[in-house]
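A single protein chain has been omitted; all remaining protein chains appear in their positions.
Showing chain A:
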Amino acid sequence: MAHSPQTTPSGFLLPSIHSAPPFFTEQPNPNTQAQHTEQWTRIILTYARHKRLFVLRVEDAAVPGGDWDEVLRNERINRRMLPSHLSSILASMVSKNLAVYEPPKQIHAVLLYWRLPEEWADVLHSWATATGQLNTILTYYEITDPPVPSPLSNMPLPLLRRAINVLTRSGRAQIIGVADGEGVRLFAGGK
């Protein structure tokens, strides 16, 4: 049996290692495990970007029917990732700043950094510039749920806050309290 790349129903191309049964088992050899974790990390991040998924939970490996079935399971070879395995991959991703535990102080769910907060900050700033919304007050809701879909649509608030923090540190944004929560004013400003 040859192990070959597979395209999922959602159009995502899984590498050939995803069709290898042992890929779904946590490896006792630390070197092997490190290599597999690296591969898993890559698959998870590219899939998240492909489907615009921001959150990955350990329970996604436990309960079928979620957003992550296409990668955490392989029905063709009857294998699935076990929650404990996923949990150690998440830990590795957090340690490499490719994800962050969200909310903090728990280890069951992460916010995925398929774009780093710094990159999201640039995306946000470019979007505001392109849509002529500099110097006006924007609520967080207006950013994550704009009338015209944007690259920031459906972005989770914790991630948006991190991106805005990056902008405030470089003087390109000012956080403003508004009646129904938080708002921000973006400035042209240099980098």
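Following the convention adopted for this analysis, a contact is a pair of C-beta atoms (placed from the backbone, for glycine too) under 8 Å apart; a residue touches a chain by one contact, two chains touch by 3 or more; residues count from 1.
Going forward, contacts and distances are computed from a predicted model.
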Quiz item: Name the chain not shown, per its UniProt record: "Origin recognition complex subunit 3", "Winged helix DNA-binding domain-containing protein", "NADH-ubiquinone oxidoreductase chain 5" or "Small ribosomal subunit protein mS33"?
Solution: "Winged helix DNA-binding domain-containing protein"
Self-check item: Touching the absent chain when the full complex is considered, from A:Pro22, A:Pro64 or A:Gly181
Solution: A:Pro22
Quiz item: When the complex is taken as a whole, what residues of chain A touch the one chain not shown?
Solution: 1-5, 16-17, 20-25, 27-29, 31-32, 35, 78-80
